[in-house]
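One chain of protein is taken out of this complex; the other chains stay put.
Chain nomenclature is as follows: A and B, assigned in order of appearance, with residue numbering initiated at 1 for each chain independently.
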Amino acid sequence: MGNITLGRYIPLDSPIHKMDPRAKIMAMLLVLVAIFFPAGWIGYAIIFAAASLTIILARLSFTFIWKAMKPMLFMLVFLFVINAFLLKTGDPLLTLGSFTLYSDAVFQTLYIAVRLLLMVMITTCLTATTKPLDMTLGIEDLLKPFQKIHVPAHEIAMLISIALRFIPDLIDETERIIKAQESRGVDLKEGKIMERIMAILSLIVPLFVSAFQRAEDLANAMEARGYAPGEQRTRYKVLKMEGRDYILLFCAAAILAGMVWLAYYR
Amino acid sequence: MAIIEVKDLTFSYDETKTTIDHVSFAIEEGTYTTIVGHNGSGKSTIAKLLAGLLEKKSGSILIDGMELNLENLFRIRSRIGIVFQNPDNQFIGSTVRDDIAFGLENHCVPQPEMDGIIEVNAERVHMTKYLDHEPSHLSGGQKQRVAIAGVLAMKPKILIFDEATSMLDPSGKDEIKRVIRNIHKESSLTILSITHDIDEVAGSDHVIALENGKIAMQGTPHEVFSEVDALKKIKLDVPFSLKMQQKLAKRGVRVGKHITMEGLVKELCQSHSNM
Partner (left out) sequence: MPISFEHVGYVYSKGTPYEYQALKDVCLEIEEGKITAVIGQTGSGKSTLVQHLNALLLPESGEVHILDRVIKAGDKPKQLKSLRKEVGLVFQFPEYQLFEETVLKDVAFGPKNFGASEEEARKRAKQALKMVGLSEEYYERSPLELSGGQKRRVAIAGILAMDPQILVLDEPTAGLDPQGTEAMMKLFHALNHTYGKTILIVTHDMEQVFRYCDKVVVMEDGGVRIHTDKDTFFSDPDACRKMNILPPVLIRMKELLKANGFEVADDIITENALADCIARQVKKHG
């Protein structure tokens, strides 16, 4: 599981790491929206430059972004094949027998590839520099205004933070169960359909049983320590916006405004 | 004064079996009580009933003079801290600091006071160095120490340990037993420990032995352990010194009943040298 990079927190000491998660989440949302405006290559170049700058400031390496991007490549190849067969506009680029590849197929795929790359860069800037718990605190605060329309902001945040807390444990548990069943002759890679179904069942059932056990233990531990959903509680971690957070928000808003301008008013 | 008073308590998870069967006992404030019994005898169920995590079927539970019921539940929970068996499944925060803070948040402790409380209680379990560590980088014993700090932070009057050492390795077990003993020594906390550890039982003030949801025996460790045959009947372990004492008696050597090896050897020595 060590090779999944998308969405992983990288503990480093950088100005981006120190920023308020609320500012980072908001900035990310603004720039993500900006990507969807048809601002052309200039627009993408600007966003790319801004994202690159953030990555450098956050001391992340570009190979890390590349690794996060890798799983998407398969999707892009797939998309390109579909586009090549369906999109028949633009200039013909190459002909193989009865099949002709048109320029729009290439450009469309490239367009999506660039957007995808930018999205991965932007989200990685957030997830790699923000501790999962800080992220949930940020989400909780940002959802607070919606409490008036009965959005359970605190409960959502608690749910996410507990899920995050237990993901590594569940991964360990899964590995352990896989090994235990392999010792009983389960072969996850080969076998007939029925054997495969049994193999998967032999993982899923124990995983569920142990997850339920965990959930029960956890509920008891939380209740015993005075947790009651919906009740008033204080909060240990208090978030505070500083100058640099406002600068980040301003930059993100400027990028969004720039993209709108590039797309519609130029 | 009795800080816990249980009268005629009955509980069952389902219709077919009564898990706790008309149990009555009282625990004096400031004492160290151990509850023993083999798995399935109802030990953990009693702990959960006392902490209000299960609802009794009949009988009454008085904690610090208050009847345990739905109205008092929250107030009673602030007087009882409970540490469970599995170190992983009770670590709620993402770091040691956050985990200790969790209970404080629930009890609406003002935020500026929290850091001080967290540090004092981390110190009590010697975890100050690890305050910013994540649970995945802690040993089982360290996680249990954090759990203890987490309940101590809420200033309870009673601490319950529900087999808190049973999933730990020997050094983890020692660590936790030492921490519990120290806490008991330096505070007026009442301690209730559910355990299989015979040395821990021998060192406690009061022992309650359960069998099939009923109290089979209770008294001081000396009193309870003296009934070697009765203990064997309910399939409980006996300290080595008492096993030896029985074997010696069969060989015509009469010695007193000692719950520690040191006590037995001392007496053997006296009879050895006096003669």
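Annotations
Definition applied: a residue touches a chain if its C-beta (ideal position, glycine included) is under 8 Å from a C-beta of that chain, and two chains touch if they have at least 3 such contacts.
The structure presented is a predicted model; accordingly, all values stated were derived computationally and were not measured.
Taking the full assembly into account, the omitted chain touches A, B. In the complete complex, the hidden chain is touched by one of B:Gly40, B:Gly59 or B:Gly219, namely B:Gly40. When the omitted chain is restored, the residue from B:Arg75, B:His222 or B:Lys247 that touches it is B:Lys247. Considering B:Glu15, B:Asp132, B:Asp229 or B:Glu262, the position touching the chain not shown turns out to be B:Glu262 (whole complex). Residues 2, 173, 176-177, 179-187, 195, 198, 201-202, 204-206, 209-210 are the ones on subunit A that touch the missing chain.
Taking the complete complex into account, residues 38-40, 139-140, 166-167, 169-172, 196, 235-237, 240, 243-244, 247-248, 250-253, 261-262, 265-266, 268-269, 271-273, 275 of subunit B touch the chain not shown.
Please note the rule applied: only the chains that are shown with their structure count from here on.
A straight line joining the Cα centres of subunit A and subunit B is 44 Å long. The touching residues of subunit B, when paired with subunit A in their complex, are 48, 51, 53, 74, 77-78, 80-82, 84, 86, 88-95, 97-98, 101-111, 114, 135-136, 147, 150-151, 154. Residues of subunit A that touch subunit B in their complex: 131-133, 161-162, 164-165, 168-169, 213-214, 217-218, 220-228, 231-238.
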